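Note that this complex is displayed minus one protein chain, with the remaining chains in position.
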Amino acid sequence: MPKVVLEKVSKRFGRITALDKIDLMLDDGEYSCILGPTGSGKTTLLKIIAGLVEPDSGDVYIDGKRVTGTPAEKRNAVYMHQNYALFPHLTVSQNIIFGLTARGFEEETARRKVSEVLETVKLGEWANAYPRELSGGMQQRVALARCLATGARLLLLDEPLGALDARLRLEVRRELSRIAEELNLTVIHVTHDQSEALSLADRLILMRSGKIIQTGPPEEVYFKPNSVFSAYFVGESVFLEGVVRRVDGRIVTLELRNGTVIEALSNEGFKRGELAVAAVRCEDIGVGGGPLTARLKEVNFLGSFSKLVFELTGGLKITVNIPLPRFIKEEFRIGASFQLSIPREKTYLFKQPPMGLMGEIEAV
Amino acid sequence: MPSVKVENVTKKFGGFTALDKVNINVDDGEYVSIIGPSGCGKTTLLRIIAGIIGDYEGHVYVDGRLFDDKPLEERGIGYVFQNIALFPNMDVGGNVSYSPRAKGLDNSVVRTTTMEMLELMKLRERYHDFPRSLSGGMQQKTALARALASSARLLLLDEPLSLLDLKVRTELRYELRRIVKDLGLTAIHVTHDQEEAMAISDRIIVMRRAQIVEDGTPVDLYLHPKKIFTGYFLGESNIFEGSVAQADEGTALIDLGGLVITARNTGFQTGEKVIVMVRPELIEIGGNISGRVLKKTLEGLFSRLILDVKGMRIVVKQPYSTVAELGEGSSVSIRLPEEHVLVYKHPGRDLYSEISLY
Partner (left out) sequence: MPAVETGKTSRFREMRRSIIARLDKLSEKKTIAYSLYLSSIIFFLGIILLPSLLGILLKFDTVMNIVSDPELLHRSLTAVFSSIIIAGIVSALDVAAGLPLAWIIARKKYRWLSIVDSLVDFPLIVPTVILGYSTLLLWSEETPFSIIGFNGISPGLITVLLLHFAFSYPVVVRILVGKLMDIEATYEVAARTLGACPFTTARTVTIPMLKSGIITSLILSFARSLSETGATIMVAGSFENGPVFIKKSIDAGMVPPMVFVSLVLIVLSILILAGLRLFGFKLRIPFRKSHRIEAALSSEGVTRIRDLFAIIIFLFLVLLPACYMVLARINSMLSYDLLGKIFTLQGPWSTYGVSVLNSYVIALLTTLINVMFSLPMATIIVRRKLGGFVSRILEALSNTSIIMPSVALGVSLSLFWGTSGASDFILVLLAHLCITYPYMVATTVSVLEDIPVELEEAGRTLGGTPFTVFRSIVLPVAKYSFLSGVILTFTRSVNETGATLAVSKTFKTVSVLLVEWVKSPGMRIEAGAGTMMLMFLSIVLLLIFRYIYTKGGGALA
């Protein structure tokens, strides 16, 4: 059964360290998402599992067998490229047959399998079309069918939805999850889209600069982020920098730059006078009936929820996400004054990162 | 001041109709998004306004002046490309100062305009960097600065954010809007991302298959779309086929095949076939419709539940804190608020072809 284990895997490209001593263990039948920004090493990790890139050091095991040094075609794993890499000179069915004959299936069996997988991805009528005649969404399904047909139980997907229209992406996301479940596949899926990762994954692996930052079920990563970066990259949070003023058991009092005082719960052993960063989910901030007075500066309607930007004294900005039903019922007038609350049981407190807050969360 | 009027524009590529009698109006100072699935003609429309594509039927006016025969370099339009298209042989400064130089302006004017734009986009320290050494987000900011330095008052944006990482994309989107509004520009922004369109624009024009479907403010289009496709394209929806079981003054009972729900009657007759659309986040927990949770996933601030209600699948989205105790297999009761149940005349054709994204 496909079970993937990585032991101290490192890889450098010239002066750049793409992967730095990665340890990882994935179970059979698990859907894992490797999430991270561009350049975090997630694609390299996937290619190392596939056998398309050899690690400089460390070992890869699939199904308990050490496969380091085994060429890609001998691993029971199949890799799908972001741009699909469909063979342009072959038709849809020939593309699919390629993997079957390469793995030694008889022609008869191969033909039957082709119609089977084309049925799975609902492309039966397109068997004799060339890739260039298909829309982006269909090409994506052909690539998936080509992987499924090989019968490999380990599917390695590199940004499989990245090249699709936003709306189509949502539909295909559901489709992918259905197929993986029905065929009981082990999937490793690389993406930079946190909502995609959250909704698909049984296990989320958050990466940054060649290291794994956090791994666990989506709920765990979402509700118990272990670092500023984790809270930043998964979900949306407001970050507040300040100085620890008081520690009373688990309750830590933090004074922000503008003088506002907030509280958070932590067992991390903060000391008075220490710099710290508090993170609160944008949807956990209370609007109406709180100690903080703020003025509404901006309203951004996003459909199922809206993003309201409030300004506290001293120019401190706080973004709050309001679900649609509440947004319709209440009036949020720009310029109006509101009372905000930051619930201490939902505030995560972290030590000040060595590169400063912006070093962790600046995207552009 | 720039206003744009597109009048009855039709464009064919060989046998393929890319635009079919398209009319749009964009007011001065307005931020308008054009959205639709790929291949719907939105980019062609933008390129026709810019003068990149010619040979069409109909007319394009900017500020009331006919633009059909104007060469593109004389249109005074800022254009931002999806693939960014920074000149690889010039550094950031060279790219941003390109337009004033190409127009033969004085050196001092070139310098002040360039510095002003670099300042605005916070790119001053990057003056001597070449495009390939910049991140995607930086590159697109440079491209924007380059377009703005042409002192264009009308900005055309062709999927400007689609090649960027998600986090970068969402951050740049607000910066883009802020700059356009601060400078008082008119912007037409083409995108396939419905969330981006809603976040950024004053008005959205929805396109599909070479035609305009409808246009309106983001809130109106999301909550009260006139067309089923609009509602479907702007976000996840529960879409059912049904028939009017009983039409009364003001309300109507609609039979979805076993499940009967109440909706506002906007002129339907008993027995009429209809399509019903309900946004998952507008469905409330607690009510007289009972079902069972088939699947639960976390999607940011919402938990997404797939329910089995009398054999029908209904998707519900609720803030995760309100459904924390529900798990797969739990029973739950829901309510479909009648003001949020949208009812449409059945198009007669099959539903899939009505909403298909191809």
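A few points about this structure:
Think of it as A and B in the order they're written, each chain with its own count starting at 1.
Convention: a residue touches a chain if its C-beta (ideal position, glycine included) is under 8 Å from a C-beta of that chain, and two chains touch if they have at least 3 such contacts.
Keep in mind that what you see is a predicted model, and the values were worked out from it rather than measured.
Considering A:S57, A:N83 or A:T109, the position touching the chain not shown turns out to be A:N83 (whole complex).
Checked against the full complex, the one of B:F81, B:F130 or B:Y174 touching the unshown chain is B:F81. For subunit A, the list of residues touching the undisplayed chain reads 47, 50-52, 71-73, 75, 77-81, 83, 85-90, 98-99, 102-103, 146-147, 150, 156. Seen from subunit B, the chain kept out of the figure touches residues 50-52, 71-79, 81, 83, 85, 87-89, 94, 98-105, 107, 110, 146-147, 150.
By definition in this document, only the chains that are shown with their structure count from here on.
Contact residues on subunit B toward subunit A in their complex (touch as defined above): 37-39, 135-138, 141, 165-168, 171-172, 174, 192-196, 198-199, 218-219, 222-223, 233-236, 279-282, 284, 297-302, 304, 317, 319, 357-358. The residues of subunit A lying in touch with subunit B in their complex are 37-38, 135-137, 165-168, 170-171, 192-195, 198-199, 218-219, 222, 233, 235-236, 281-283, 300-305, 307, 321, 323-325, 328, 363-364.
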